[in-house]
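Of the protein chains in this complex, all but one are displayed in their positions.
Which chain is which? They are A and B, in the order written, and residues in each are numbered from 1.
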Amino acid sequence: MTGIVTTDPIVSRAPPPRHALALASAIGAIACGALLAATIQSSLMMTLVTQAIITAILATGVGFLIRQNGVVSFGHAAFYGIACYTIALALKLGVMRVEFAILLALALPTALAFLLGLVIIRIPGVAFSMLTLAVGQAFYEFAMKARHVTGGEDGFSVSLPPAILGIPTAWFQNPHSMFVVSWSVLVLIIFGLALIAASPFGRLTVAIRENEERARFIGYRTTLPRVLVLTLSAFVTAIAGVLFTLYNTFVSPDVLHWTLSGSALIMAIIGGPRLIWGPALGAIIFFFTKDIAGDVTEHWQGIIGVILIVVMLVIPSGLGGTLAALWQRRFGHG
Amino acid sequence: MAESHAIEGSKLTRQFGGFFALKGVDLAVKRGEIRGLIGPNGAGKSTLIDVLSGRAEHRSGTVRMFGTDISAMTAQQRRHAGLARSFQRTNIFPDLTVIDQLDIASRAAEMPNIDEIMAELNLTALAFRRAANISYGDQRRLDLALALIGRPKILLLDEPAAGLSIGESLELAHILKDLAARWGVTVLLVEHDMEVVFSICDRITVLHLGAILAEGTPDQIRGVPEVVTAYLGSSV
Partner (left out) sequence: MLVQILNGLVYGGLLYIVSVGLVLIFGLRRIVNFAHGSLFMLGAYVGFSVAAMGGFWGALLAAAIVLALVGALLDIAILQPLQREDPIVTVLVTFGLLLILEDFAQFVWGKDFLKSPVPTMFSGSVLIFGESFPVYRLVVIAVAALVALGLSVWLRLSKIGLYVRASSADPLTTAMQGVNTDRVSVIVVALGAALAGISGTISAPLLALSPSMGSYILIESFIVVVVGGLGSFAGAFIAAIVIGQVHNLGLVYVPWAATMIPFLLMVGVLIWRPTGIAGSHV
């Protein structure tokens, strides 16, 4: 069995106090984020961090699918990019208010994931990876080719109104305030996913991941729960797409390209998808390593390939998993 | 018409290419009975369990449960109707704790008798252990527990004692007989351990090359010469 999905106990019937603890740490984390934004003056630094956090949400979506379903998607850029293009096109065509465009941008990829899931979720392991790669890339090809709508390769600027839900749009483009927004969203997503993972539904999907046949023989339909995990994972990814669009106010087919899916996957693996927060950690490490490595070498892509292989072979539970294990050894009990 | 049987397979046939795993097997188990199913390797015992439980499709014949034709039901529907099974190789959820997987199973069975099951199968002390980390004997009892959650009406067991020591096998057999009697569970038991089979089964069916060779009480089976020479040897 692969170490990326099975090494340590990850599920337990959490007694109620742990929920309170999780909520407290979520609130604490949001406060820390606000404090961090207030402390760091450098706009350049904040731009990098904000970009990292938005991508961390994408990676969290990819990682949740690995954690609950045990399958590896190479196509999540489709859900991300469709969210981006939905807002951008809705505003370009002027068919709806920005608030509705955002809702639609969350709904479309989620609905797509549900329908697609009904077709592909039963396809196991490696074939699932191949398929998601191919399906994801189909949307990229479409965005490239449908030039009259999407502007093709060049992409186009998104014209946002001055305020969204009463909030000045400029706040979403300022790296400091956008960091606080994205960070809070990330924390809330991780908190929400942790609750879901600890719920009967979360445990059922882990059971199906581990032993699909036995799950059927104890009386469960095993398709729908897995489709719902994919749907949820796509929803989280779509949130990242929405934030990206509000922040960057520009879309191009890059947001649909499979290399984005691949990067998100690498982040999830580096951070460790067994932990809900692992992929987000991986994303932050990815961005900072890229920033540092980018200054000294042109071979960033090769380096990340090497890192991926090393992580897979040496610490399959990822950096997050390793940290958690160390923590447990140091302070844990039992 | 007499009371319908708990589980009844008629003229069950399953084939792979030219090889018949089952050739027109008729099997009827009465309500509350513990039926043993024995025979040499490749006789079709596991295939029969697979067909009855909905794991494998059969080519012809019907499966009835308390008189109702369940041939078209999925495995999951059969479980909800009260037909549970275990597997030849330990088939649990290694990454989940004992209590978590029993909890999941009880939600499907809509009967939260986890504590009862854990007590009956000596699993209470292991409740919060991860299934991969408990002993093999404990895993086998957990496997049985997953099938017994919700007090199914019919239980199909595929070698529940495989790999257990003599002491553990007999202990398991004892628990099984006791629970079946108290909860009114009809059991169809495939088992290689003849001591287990002959000590707890009310009746025994002998399969050979996909067909029934003999059927009767343990004493009657001991007296069938073909069974003794072909399968039991002189030990029983």
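Keep this in mind: a contact is a pair of C-beta atoms (placed from the backbone, for glycine too) under 8 Å apart; a residue touches a chain by one contact, two chains touch by 3 or more.
Worth saying up front: this structure is predicted, and the values here are computed from it rather than measured.
**Q** What are the shown chains in contact with the chain that isn't displayed?
**A** Touch partners of the hidden chain, whole complex considered, are A.
**Q** Can you say which of A:Ala101, A:Ile304 or A:Ala324 touches the chain missing from this structure?
**A** Residue touching the chain left out of view: A:Ile304.
**Q** Quick one: say which of A:Leu44, A:Ala138 or A:Ala170 touches the chain that got left out.
**A** A:Ala138
**Q** In the complete complex, which positions of chain A touch the hidden chain?
**A** The missing chain touches chain A at positions 1-5, 70-72, 74, 119-120, 122-127, 129-131, 133-135, 137-138, 141-142, 144-147, 258-259, 262, 265, 269, 299, 301-302, 304-309, 312-313, 316.
Keep in mind that, in the parts below, only the chains that are shown with their structure count from here on.
**Q** Would you mind pulling out the distance in Å between where the CA atoms of chain A average out and where those of chain B do?
**A** That pair's centroid distance is 44 Å.
**Q** State the interface residues of chain A toward chain B in the complex, per the touch definition above.
**A** Touch residues, chain A against chain B: 6, 9-13, 200, 203-204, 206-207, 210-211, 213-222.
**Q** Mind pulling up the chain B residues that touch chain A in the complex?
**A** Those residues of chain B that touch chain A are 53, 55, 74-76, 79-80, 84-85, 87, 91-97, 99-101, 103-105, 107-109, 128, 130, 146-147, 149.
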